[in-house]
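Before I ask anything, here is the structure I am working with.
A single protein chain has been omitted; all remaining protein chains appear in their positions.
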Amino acid sequence: MSRTNEVSITVNGERYDETIPNRMLLVDFIREHIGLTGTHVGCTYEGACGACTVHLDGAAVKSCLMLAVQADGHDVTTVEGLANDDGLSPLQQAFNDQHGLQCGYCTAGILMNMTDFLREHPDPSEDEIRRALIGNLCRCTGYVHIVRAVKAAAAVGTK
Amino acid sequence: MEMNEEIRINAPRERVFAALNDIEVLRQSIPGCEKLDALSATEYEGTIVSKVGPLKARFTGGVTLSDIIAPQSYTLTGEGKGGPAGHARMRTEIILEEHEGATLMKYAVKAEIGGKLAQLGGALIDRTAKKLAGVFFKNFEALLSDADQTVE
Partner (left out) sequence: MASSEQVAEKPWLGARMARKEDLRLVTGKGQYIGDIVLPRMAHAVFVRSDYAHARIRSIDTAAALAVPGVIAVITGQDLVDDVRTMPQPVLLPNLPAKYPTFSALAIDKVKFHGTPVALVIARHKYIAEDASELVEVDYEELPVVTDPEAALEAGAPVINEDHDDNEIFAMTFTGGETEQEQIANAKAVDEVFANADVTIKKRFRVHRTGLTPMEPRGVLCDWSEADGLTAWITTQRPHIDRLALIDLLDIPADKVRVIAPRDQGGGFGVKAPFFRENVVIAHVARKLRRPVRWVESRHESLMNVGQERDQINDLEIAASNDGTLLAFRNHGVADNGTGETGVYWGFVMPFLGAVELPNTYTWQKADVHLRVAVTNKACITPSRAFGHFPTRFAIERAIDMVAHKLGMEPAEVRRKNLITELPYTSVTGEFYDSGDLIKLWDNLMAQVDLKEFRTEQAAAREEGRYIGIGYATGVELSGMASEVLVPMENQPGYGAATVRIDPRGAVLVFGGDAPQGQGHETSVSQVVANAFGTNPKDTVTVEGDTGTTPFGSGTIGARGASYFMSAVHNACVEIKQKICRILAHDFGVEGSYEDFEFANSEVVYLADPSLRKTFRQAVERIIMHPINMPVGEVGGLEATVYFEAPEQMVCFNADLCIVEVDINSGEFDILKWVSSEDVGNVINPLIVDGQMQGAIVQGLSNTIFEEFIYDEQGQQLTADFENYKIANAADTPNIDITYASTPCPHTPLGTRGIGEGRPASVPGALTNAICDALIPFGIEITELPLRPDTLWEKLQAARGDR
């Protein structure tokens, strides 16, 4: 298909040593190569919709704007890695409580972006939340409940 | 897409007009020109490789010269097909005016662009068109002044 490379990428704590085409996007590696389909694609790989947002070494990145080979040697966390044995993360729980999602297609990206955002801004204003969400498009909710959920999660986190 | 520009070329009008009809000068001036053949005195066909934003494409097409009033004006019409990148059709009116021993060249381009190219957004197309025109005239002027040196 094209030139390939060996990579070692850790996803949600599990290491994948794989040979992949150089041209493979990180989002395709995550979704199609290792089968974690919680990360979504909603635009033409232009970084506009944010549905593919994951964490690279803890920081939110759009996985459609990266090649998988660029993640070689790095830690990736996807939405599947957010919940732990104790259950949902406070943000996931808040999205459920506040009805912060409808079709759920954009949700993974929003959760990943906001998890990172709340780490940096533990007590954000509504305005800050709305501005931090610019890179995530949601078509169902009108954002009202999303903003409320992020606020609620922040309230839990800052208690 | 429309573009109305003028450029001063440091050469007499007759020389500029002749050079604009010289296929070798054109071949060397057109950015990304891979091939340019004359089918007749007024019809050329060729291939150029062009990059517009993220799209790189090889355009194959032809141009026709008409309404020729040497050495002051003529019209170029042409179209090119760039496969999956899209297609373009253009009409350019060129007027050459004498200006203090040099030549003032006014050109008005009207282009219809289709396919993926058209969807890149008008701003990107305009910028690229201006940039390509700039490169063309830089090459063109350089060739003319080289020619000047060999003559003198």
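Remarks
Each chain carries a letter (A and B) given by its place in the written order, and its residues are counted from 1.
Note that a residue touches a chain if its C-beta (ideal position, glycine included) is under 8 Å from a C-beta of that chain, and two chains touch if they have at least 3 such contacts.
Just so we're clear, the structure is a prediction, and the values are computed from it rather than from any experiment.
When the omitted chain is restored, the residue from A:Ile34, A:Leu65 or A:Leu88 that touches it is A:Leu88.
The omitted chain makes contact with just one of the residues A:Val7, A:Val69, A:Leu111 or A:Ala154: A:Leu111. By the touch definition given at the top, chain B reaches the unshown chain through residues 83-84, 86-87, 112-116, 118-119, 121-122. Residues of chain A in touch with the missing chain: 1-2, 21, 23-24, 31, 35-44, 46, 48-49, 51, 78-80, 82-83, 88, 92, 95-97, 99, 101-108, 111, 126, 129-131, 133-147.
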